[in-house]
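Please see the structure below; I have some questions.
All protein chains of the complex are present and in place, except for one that has been dropped.
Every chain is named by a letter (A, B and C) in the order it is written, and numbering of its residues begins at 1.
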Amino acid sequence: MNLMAIHGSSREQGNTETLTQIVLKDVPATHLYLRQYVINPITDERHDPHGFTPVDDDYDKLIEKVILHDTILFTTPLYWYGMSGLMKNFIDRWTQSLRDPRYDFKEAMRGKQAYVIVTGGEDVRLKALPLIQQFTLIFEFMSMDFNGYLLGYGGKPGGIVRDEQALAEARQLNDRIKQSL
Amino acid sequence: MNLMAIHGSSREQGNTETLTQIVLKDVPATHLYLRQYVINPITDERHDPHGFTPVDDDYDKLIEKVILHDTILFTTPLYWYGMSGLMKNFIDRWTQSLRDPRYDFKEAMRGKQAYVIVTGGEDVRLKALPLIQQFTLIFEFMSMDFNGYLLGYGGKPGGIVRDEQALAEARQLNDRIKQSL
Amino acid sequence: MNLMAIHGSSREQGNTETLTQIVLKDVPATHLYLRQYVINPITDERHDPHGFTPVDDDYDKLIEKVILHDTILFTTPLYWYGMSGLMKNFIDRWTQSLRDPRYDFKEAMRGKQAYVIVTGGEDVRLKALPLIQQFTLIFEFMSMDFNGYLLGYGGKPGGIVRDEQALAEARQLNDRIKQSL
Partner (left out) sequence: MNLMAIHGSSREQGNTETLTQIVLKDVPATHLYLRQYVINPITDERHDPHGFTPVDDDYDKLIEKVILHDTILFTTPLYWYGMSGLMKNFIDRWTQSLRDPRYDFKEAMRGKQAYVIVTGGEDVRLKALPLIQQFTLIFEFMSMDFNGYLLGYGGKPGGIVRDEQALAEARQLNDRIKQSL
């Protein structure tokens, strides 16, 4: 296995990343912190006669790394009951990759194993469900396998360490991932 | 009534805006096209001892216009089964407004009438449902009234004019909004 | 077209049926009122060595009528944010039909056009969404086409006639269905 974690949080070492570290303990992984890069919102030129205009930002070099991995873990705090805008901009740009003649993006993503880790407020296990449904549709469209998700209650900074349920599930997901190495 | 339409599309005169024009025919409205502004992704500093650092972009002046209206119509194409990253970044920044000492943002938004207009691919009436559920949670949190939503099938540019169901619903929503003027 | 309406309401001439009558105005249809029949809850014997025990109730003769139609309209009031128990018992029994050697039930249902009509309380357009998602999964499993749904606000008996939006959508769905005749 060849795992990449794509981190959507705007905060260094927030609850989502703490939880992810437990999930990835002793697992070799490439980490991509979206906040460290410039990723513009998409300009939808799908139907433009000249197609997409090349964009001068970091997106292309990042997506070229993503397709080299066969397991992708998406981590994001629950911002307004969805993924962070940082991560949404990144995924929106997939539309551009789908039309990029340099590679067959859809074929490259097909069959990748996907995991989702989300932390949020008190009712995260209920209020993150539309986001999990959104990821289900995204992975279905890309023919990726949605292998599991983990929802944790962070609240204040560091609060995740008091969510025993999330910690236990994270350790277990760690076992599952290590077994598949 | 005092209506603002917040447009999340990256494309000028796309299907979402065409559908919105029918909804707002003969309705005085302020239009805010997010693509015309610079709105940075949020950096979550909620728990920073110094609070949020002021951001040098267009967000503040836009949100100050939003709170002057009592009806807000959110329009977005369905990008990857969610609102556009442009719109998500805008809403993510509400977290900053919630802590802005210059106004009581939550109080200012309370009771506003909200509408959502989404266009997307063939199954938009099914695949946009997690997004509608996300908006439901957003409006609940802000004590706004979710008065209605409209889902249209755009497909190719201009395709919305062939979705008779969406057009009829748009005309009817137009009637409803005019009656409430 | 060869249409059957399966009615899940326990009440004669309730809001759901009133709304359905508008949808089916001038449309020849077979009506099946589940409340008029005895349909036992399923006893799951899928894995029993002898398979399902024949059940002495009305289910078999009803499902044999269903498969003769190519368009099925499911109508139910929103009871506790789901379909009525009457309708749920009927659909649960499909599990038995899937193993009935007398016909290939899955093949018989494949490609049928499905519609769903639901009436409920004030927030029905938001609170019926999990039910629409459930029907989406049911129809996907059976390879049926989910052609449309209609949500109406009934409230008190007869209240549906004041939901202008639902009435307009019902008339429009009526047009769509008549055109496909």
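One rule holds in what follows: a residue touches a chain if its C-beta (ideal position, glycine included) is under 8 Å from a C-beta of that chain, and two chains touch if they have at least 3 such contacts.
Keep in mind the model is a prediction, meaning the values are calculated, not measured.
Across the entire complex, contacts from the unshown chain go to A, C.
Checked against the full complex, the one of A:Leu129, A:Met142 or A:Ile160 touching the unshown chain is A:Leu129.
Of the candidate positions C:Ala5, C:Ile42 or C:Ile160, contact with the unshown chain belongs to C:Ile42. Against the chain not displayed here, chain C makes contact via residues 9-11, 14, 35, 41-45, 47, 77, 79-86, 88-89, 91-92, 94-95, 127, 129-131, 133-134, 137-138, 141, 156-157. Contact between chain A and the unshown chain involves residues 125-126, 129, 132-133, 136, 146, 148-149, 164-165, 168-169, 172-173, 176.
The rule is simple: only the chains that are shown with their structure count from here on.
Steps from chain A to chain C, minimised over paths through touching chains, total 2.
By C-beta contact pairs, the most connected chain pair is A-B. Between the CA-based centres of chain A and chain B the separation comes to 24 Å, rounded to the whole angstrom.
The residues of chain A that reach two or more other chains are 133, listed in rising order.
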